[in-house]
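The block underneath contains the structure these notes are about, expressed in structure tokens.
Here the complex is missing one protein chain, while the rest keep their positions.
We just call them A and B in the order they show up, numbering each chain from 1.
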Amino acid sequence: MESLFLDIAQTLTGWLQSLGLSAVWADFILLIIQFACVAGIVTINVIILIWLERKVSGFIQLRLGPNRLGPWGAFQTIADAIKLLTKEDIIPTRTDKWIFRTAPLFFITVAMMLYLVIPMGDGMQIVDLNIGVFYFISLASLSTIALLMAGWSSNNKWSLLGAMRSVAQMISYEIPLTFSLLGVIMIAGSLRLSDIVAAQSNIWFIVFQPVAFITYFIAATAELNRGPFDMPEAEQELTAGAYTEYTGMRWALFFLAEYTNLVAVSAMASTMFLGGWQGPWLPSWLWIIIKTYIIMFVFMWIKWTFPRIRMDHLMSFSWKVLLPVSLANIVVTGVGIYVFKWMGWC
Amino acid sequence: MNLSDLVFIVTALITVTAAVGVVGFKNIVHSALSLVLSFLGVAALYFQLQAGFLGLVQILVYAGAVSVLIIFAIMLVMDKDPDESNRSHAKQKYWGGLIALLVTLGLGAAIGSTIWPQSSGSLPEDSVGALATLLLGDYVVAFEVAALLLLVAVVGAIILAKGAGEHD
Partner (left out) sequence: MLSDYSTIGIFLMLTLAFPLAAMGMAWAVRPKPKCKPDDEKLLPYECGVDTIGRTWSRFKVNYFLYALVFLAFDVETIFLFPWAVKFSQLGLFAFVEMLLFIGILLIGLWYAWKEGALEWH
């Protein structure tokens, strides 16, 4: 079971090369299949996650959640997806048409590009980039532009205000998010994600970096615009924030991208802090799925437990608490590494 | 012409077209978004030169941070019809065109007359590590001066923005 997917890939490339294709072309076809897998993972995950989110919120709020369509309401999201697919396409007259159309495409593209470097199992990475962590951080920073595009082009006060708030919040929390990963990089001594996973074969980095993990988790919640940091799309004030004017498939793409980002950020958390795909008995790709889903469950738990935080508190929390804490964590980690060396523990 | 040349030409064309769009668009937000595309094109060019770290810095700092700053600055002063916000005056257009032409010619002459040394060595395996060694070793003064520069930039901009706020 362990090397199931690797074996499939190897057999496939072997077969393609036996047909007379060169190694580059075999790689190219394999990449297309890998992309199809990522697209599948993204779509299926979103369908499962929306159902899970509804069930979890129902459970927390003593409701049933979806329960009519299929067993435990499992087909509810599929029905929703079909509904969104068949909705009329409305572009309001006053919008900035081209930017309005490009924004969802840009958002989902950026979100899917993140999956390129995530190790989804032992040796199961599309590209094992030597600057993998930095790639993840840089690409993730681009989603602010997509939100600004959506908010600006909608020509709607809710949209623009929502987008501006979103972006102000995201840039504020991006710094603690990045800084919290630096502690892990200092210990692992590499930006390559496979090296970071390998460095955790004995002890997970969450043991050495508990503060960084908590900082990462809080900053990631804000970065994803999820509750209790969902000020930008506070339903009672801004209807749906930057997405107010979007309907049908365009809106679905935004939703898809949001959950795609959620999966990517959670997978990154398990890779950086929870040992990635490493674990006993079960195959590696199953371990990363389990860890990612546990983290996503905690994200949902937090979202449905805490009330929304006020905008001014939200901004000052990032700059006045998280940023100093994450910087202090870097310094403490540096000193700690020297203490460890001095004591001869590593 | 092989495939990598073709990729280079396409990326360069996108980058230059986007840069022209920055000047040409009537709506200044369109110009700003065009600038983002241009930044991303430059990042793609860095990737083609195997300078991955530099390309990602370009994405993180320019496309992800500078463009947000530019758009927020636009939103700070937006008080006209956005479709008229990036008007170009006829006189400026000619002078601008002339200067652009001169710069292009000057740079072209400089590039043409330089003999580019070609290193026979292979690409460094760990470019980020090499960068760190250089930055904190030989170029440590420049490195600390960069921090001072950032400090001055933050302080100066806060003073400017505060001043603007008081006049409201």
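Convention: a residue touches a chain if its C-beta (ideal position, glycine included) is under 8 Å from a C-beta of that chain, and two chains touch if they have at least 3 such contacts.
The structure presented is a predicted model; accordingly, all values stated were derived computationally and were not measured.
The chain that is not drawn here is touched, among residues A:Asn45, A:Ser172 or A:Thr215, by A:Ser172. The missing chain, though absent from the display, is touched by one residue of A:Ile48, A:Leu116, A:Val298 or A:Val325; that residue is A:Leu116.
Interface residues of chain B facing the missing partner chain: 7, 44, 47-48, 50, 52-53, 57, 60-61, 64-66, 68-69, 72-73, 75-79, 82, 128-129, 131-133, 135-137, 140, 143-144, 146-148, 150-151, 153-155, 157-158, 161-162, 164-165. Interface residues of chain A with the unshown chain, by the touch rule above, are 23-24, 27-28, 31-32, 35, 39, 84-94, 104-105, 108-109, 112-113, 116, 126-127, 129-130, 134, 137, 141, 152, 154-158, 160, 164, 167-168, 171-172, 174-175, 178-179, 182, 185-186, 189-191, 239, 244-245, 248-250, 252-253, 311-312, 314-316, 319-320, 323, 327, 330-331, 334, 337-338.
Everything below uses one rule, namely that only the chains that are shown with their structure count from here on.
The mean-CA centres of chain A and chain B are about 28 angstrom from one another, to the nearest whole unit. Touching chain B in their complex are the following residues of chain A: 96, 99, 129-131, 134-135, 137-139, 141-142, 144-145, 148-149, 152, 164, 167, 171, 191.
Interface residues of chain B, counted against chain A in their complex, comprise 27, 29-30, 33, 36, 52-53, 56-57, 59-60, 63-65, 67-68, 71-72, 75, 125-126, 128.
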